[in-house]
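Moving on, here comes chain A:
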Amino acid sequence: ASFTWSSNLDALSMDPHSTNNSFTNAFVSNIYESLVRFNEKLEIEPALATSWKLVSPTVWRYTLRQGVKFHNGESFGADDVVFSWQRVNTPGSLVKGNLSDLKDVRKVDAYTVEVETNSPLPTLNNELVQLLIMNKGWSEQNRAVEASDLGHQKENFANRNANGTGPFKLVSREVDTRTVLAANTGWWDKPKHNLTQVMFTPIKSDATRTSSLISGGIDASISVPLQDVPRLKSVPTLEVVQGPELRTIFMGMDQSRDELLYSDVKGKNPFKDLRVRKAVYQAIDVEALKRSVMRGASWPAGNLLSPYLHGSPVALNKRLLPFNPEASKALLKEAGYPNGFTVGMQCPNDRYVYDEALCLAMSSMLAKVGIKTNLMIEPTVKWSVRLNAADVSLYMVGHAGLPMADVYGLLKDVVATRTGKEGSLNAGKYSNPKFDAYMPRIASEIDPAKRARLIEEAVAIERDDVSHIPLHQQPVTWAARKGIALSQAPDNQMRLWLVHVNGK
Partner candidate 1 sequence: MSVPYLSVKSLSREFKAQGRTVRAVDNVSFEIPVGTTFSLVGESGCGKTTLARVIAGLDKPSAGSMLFGAPLDGRVHRTQMIFQDPYASLNPRWRVGDAIAEPITFQNLRPRPTVAGRVEELLTRVGLAAADTAKFPHEFSGGQRQRVSIARALAGEPSFLVCDEPTSALDVSVQAQILNLLKRLEKEEGLTSLFISHNLAVVRFVSSMIGVMYLGRLVEVAPTAELFAAPRHPYTQLLLDAIPRIGQGRRTVSLPAGELPSPLAPPPGCTFHPRCPAAMDICRREAPALRTLDNGVSVACHAVGSGGQPVRFMPGAAHPASSFSLS
Partner candidate 2 sequence: MTTSNAYSAAAPLLSVRGLRVQIPTRHGALTALDDVSFDIARGEILGFVGESGAGKSLTGMAVLGLLDAPAHIAAGEIIFDGQPIHQLPAAQMRKLRGRRIGAIFQDPLLSLNPLLTVGYQLTETMRTHLPLSAEEARLRAIEWLRQVGIPSPTERVDAYPHQFSGGMRQRIVIALALCAEPDLVIADEPTTALDVSVQAQVLELLRTQCRERGTAVLLVTHDMGVISENADRVAVMYAGHIAETGPVGQIVNRPRHPYTRGLMGSIPPVDQDVQWLQQIDGAMPRLSARPTGCPFHPRCKHATEQCVTTRPLPHPEGVALVACWHPQQGPAMAGVAEVAA
Partner candidate 3 sequence: MLRFLLGRLANGAIVMVLVSMLSFSLFNFIGDPVSNLVGETATVNERDAMRRSLGLDQPLPVQYLKFVGRAVQGEFGVSYRNIEPVSRVIASRLPATLELSLIAAILALGVGIPMGVYAGLKPRSLGTRILQVVSLIGISVPSFVTGIILILIFSIYLNWLPSFGRGDTVMLGAWSTGLLTASGWKSLVMPAITLALFQLTLFMRLTRTQMMEVLRSEYIKFARARGLRERSINFRHALRNTLIPIITVAGLQLGSMIAFSIITETVFQWPGLGLLIIQAISFGDVPVIAAYLLLIALLFVLINMVVDLLYFAVDPRLRAQR
């Protein structure tokens, strides 16, 4: 059967190493595979490796699958794995950062490789998902041994051509128009899908995408605007599937500056006071946001971590404090702000589901307890500059814990003290040495039970500190023609090899 699907984004490139863009990575995963892969429940399952074992605390040995062929007919082997590791380390590669805990990948024999890590790494397989395997011979033939290097104005063949081992082959590609894939009949796995040809057409405009679903121009869409859900549900031939995404949306606060930016408070920073942070927490009605802004489609969060993330402390997934404007006002008064104060509020307007509307609604909620907000709503290109420069006071941000789907990445990016290597999204510069001390331990604790306890303790610290104010997990909303079985996962990735089209 043939299948046409759409999203608001297009893959940036077909090269699995040249970009670090979650949609691109997800798209390319239908063509290229790694040693292991996530299934729709985000569990690790064997892919190009059949088994693995720990040979020393920092060295793992992977047995590769035999008889696997690349799309061009060449056989897959250890050389390709080593080659791909080398390619990931070329200057142009942008996935390097996702594999930064790996030290080396060595060939043992034709079908065995060893992976050495910098330190004991419980999440190695989660990281390895990012190491998509390219064919050495093909890359050498087509001068694609290095990833495209933007700095040197270089493009390479792999950008618009692909040769993987995955369930689908690239047939043609027109950027922003359509990318056509065909089923790989020689795929090593037993296909659960019944697709022969897949057409992907990105449609940027929400209304147009929805119209195309209704008029039958496309079979499925993986970015359905929430407001269109009722309309789509009313179409008898369509079906809407909705579930929580890994991504949690939360509010950050500047907790490092001595004087808050964009504020009428001079000479001090109210957010350094836990009472003020709690006051903000209690002023925001996440249930109201869910009902009125998110149209019922959100999962109010108790902490920053989605329950679907590996290692998530589910026990802590309940609100720390209830919504209570009176309590909030009392806290503010206690902290010395009986009349509240004014603060800048930085939000993106094209990044998260209803990001702008959420901020507008929160601005109204905060106003009710006396915190007047100066809204600074911007497109992502600008908003991200602000985050990087920590040019923020009260800001919205979100994190999905991807690509590893593990709590560690999120905590490292969001909560850990900002340094050159950590806290990249910690624009408010929250910093608690007690929390930071947990980080290396979580990173290298192999024993799952011990690791879970460490995580729970660390998250409790951060949660009690109100380092951030968690809002909710936003929804993944897909729609498709009835009779098409899609397997939706919280990482919002279209796994084409699990799609089944009935009839036809």
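Keep in mind that, in the parts below, contacts are C-beta pairs under 8 Å (C-beta built on N, C-alpha and C of every residue); 3 or more make two chains touch, one makes a residue touch a chain; residues count from 1.
The candidate set was assembled so that all candidates are chains of the complex that A comes from, given by their letters.
Computed from a predicted model, the values in this text were never measured in an experiment.
Trainee: Just to confirm the interface: in this complex, chain A touches which of 1, 2 or 3?
Mentor: The single touching candidate among 1, 2 or 3 is 3.
Trainee: Flag every residue of chain A that touches candidate 3 in the complex, lowest number first.
Mentor: On the chain A side, the touching residues are 12-13, 15, 18-22, 91, 94, 97, 148-151, 153-155, 159-160, 174-178, 201-205, 207-209, 211-212, 214-217, 350, 379-382, 384-385, 387-388, 399, 409, 413, 418-422, 424-425.
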